[in-house]
Each structure stands twice: as C-alpha cells, then as structure tokens.
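Below is one structure, written out as structure tokens, with a few remarks after it.
Left out: one protein chain. Kept in place: all the others.
For chain A:
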Amino acid sequence: MVASTDLGFFLPGEVIKDIESKDKYTIIGPGLRRNEEDPNSLVATQAGRLTFRAPNTYWIESRRNRYIPKKGDLVVGVVTKKSGDILKVDIGCAEFAWLSLLAFEGSTKKMKPNVNVGDLIYAKLLNAHKEMEPELVCVDQYYKSGRLGVLPNEGVLINITLRLTHTLLNAENPLLRTMAKKFPYEIVIGVNGKVWIKANQAKDVLTLCKAFEAAELESEKSIIEACRQHK
C-alpha cells in the first residue's frame, strides 16, 4: 500500500485546485465532486481532511458514519424480506438492497439456494446509483462465489464505525493478526460497518468486541505500538 499524504482540512463547498492527474485521469473518492464552474478543480462535499495517494487519487477522510453504497464494495447485510426470486437486504444505507436468488453460485431457476429471512449475507455491490436501490451479487465475473455468499448461522453480528473498518481492512494493520495469536477466529468485515465474528468461545468474541471498541478511539500508530507489546 502506497502511503497517503494529508493535504489539510476542508469544509463542504470549498474549492480544491491544483489537482494532480495521470494521463488526464484523476480518481476521486467519497466527499468530493467535480466543480461545474471550473473544469479542472474539485469541490468538497464533506468536512474532513483531504487525502492524496500517488499517483492520482483524492478523497476526504471524515468521521461520517452513514454508509453510502458505492459500486464494487463488499458488504455484510441482513435479509429482511423474501418475495419470489428477490431478497431485500439491509446493508445499513438509506434503502434496502436488492439481491436476486439467481445471483448465487450454481443457482438455476429450479435449484435455488436456501436463504431465509434473518440470514446474513456477504455480497458485492453491483450497482449503486443515487436514484436506484443498490443491487447486490454473490458471484464474481466468472460466476464463482469465492468468499461471498450466505454466512453460517453460528456467529455474532456487531456494528463498528466506518473509520474502524478502513483501519482493519488495511492489510498492514496488525490488530487482527495480534488477536489471532491468542485464539482462532473467523471474521467478515463489510465496508458498511457490519462485522460478523465466529470464534470457538463466547469469551473470544467479547474480547474482539472490546478490542474494536478500544481501537475506535486510537490512532493507527498507537494501535501498532500496542500490538507490538503483545508479541
């Protein structure tokens, strides 16, 4: 992972100029939009710190906790309604997401997977527009499920902040690995802030929850330092 640089604090509506690009392309993440008046600048739509990652990526690092679906995100959701071939899944955004029963690996019109209301699902966002309800799938482009699909019934679902999910999903962050030295566990972290944990004992699940609670308030550096002590 290439290190990112902090470019200062911005408020919604502030214009950001001198945008770096590669082959005239710039990738913008959450919290930014194109400026209609001046073609080569951006406008902040959220309060937070502008972050840049080489060569051409910008986004705003904020403490927002409302999940806004974006295409390609991997999320954990709860099935809330089942009607015919369509499931409605709660992924924590404004609307329920839409998941077809045919979007599972190996499912056909006659052979559908057994999914019930209340089940947990780890899925990928196929479509996410402002005007439409988001659409989920449980297969990749080769029609293989990989790690996606219905999660087993033997786990616990918790909610954490979006900021913490980003910290945990950074492969360089040692928190998950340090906990793994103490006890074995399986975890599914959705970028929507829903986390599913499965461990051998209830005690271990609680330890993980406590660790996340503590990590929420800490900076990345202090997490790494704390993990180093437990080696």
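By definition in this document, a residue touches a chain if its C-beta (ideal position, glycine included) is under 8 Å from a C-beta of that chain, and two chains touch if they have at least 3 such contacts; residues count from 1.
The definition used in the following text is that contacts and distances are computed from a predicted model.
Engineer: Not counting the visible chains, the remaining one has a UniProt entry; which protein name from "M-phase phosphoprotein 6", "Vacuolar protein sorting 55", "BolA-like protein" or "Mitochondrial import inner membrane translocase subunit TIM17" does it give?
Structural biologist: The correct option from "M-phase phosphoprotein 6", "Vacuolar protein sorting 55", "BolA-like protein" or "Mitochondrial import inner membrane translocase subunit TIM17" is "M-phase phosphoprotein 6", the UniProt name of the unshown chain.
Engineer: For the full complex, which residue in A:Met111, A:Ala171, A:Ala202 or A:Leu217 touches the chain that was left out?
Structural biologist: A:Ala171
Engineer: In the whole complex, not just what's shown, which of A:Val115, A:Leu136, A:Leu164 or A:Val188 touches the removed chain?
Structural biologist: A:Val188
Engineer: For review purposes, identify every residue of chain A that touches the missing chain, sorted by number.
Structural biologist: On the chain A side, contact with the omitted chain comes from 1-2, 4, 19, 21, 24-30, 34, 36, 38-40, 42, 53, 57, 59, 70-74, 76, 122, 146-147, 165-166, 169-172, 176-177, 179-180, 183-191, 198-200.
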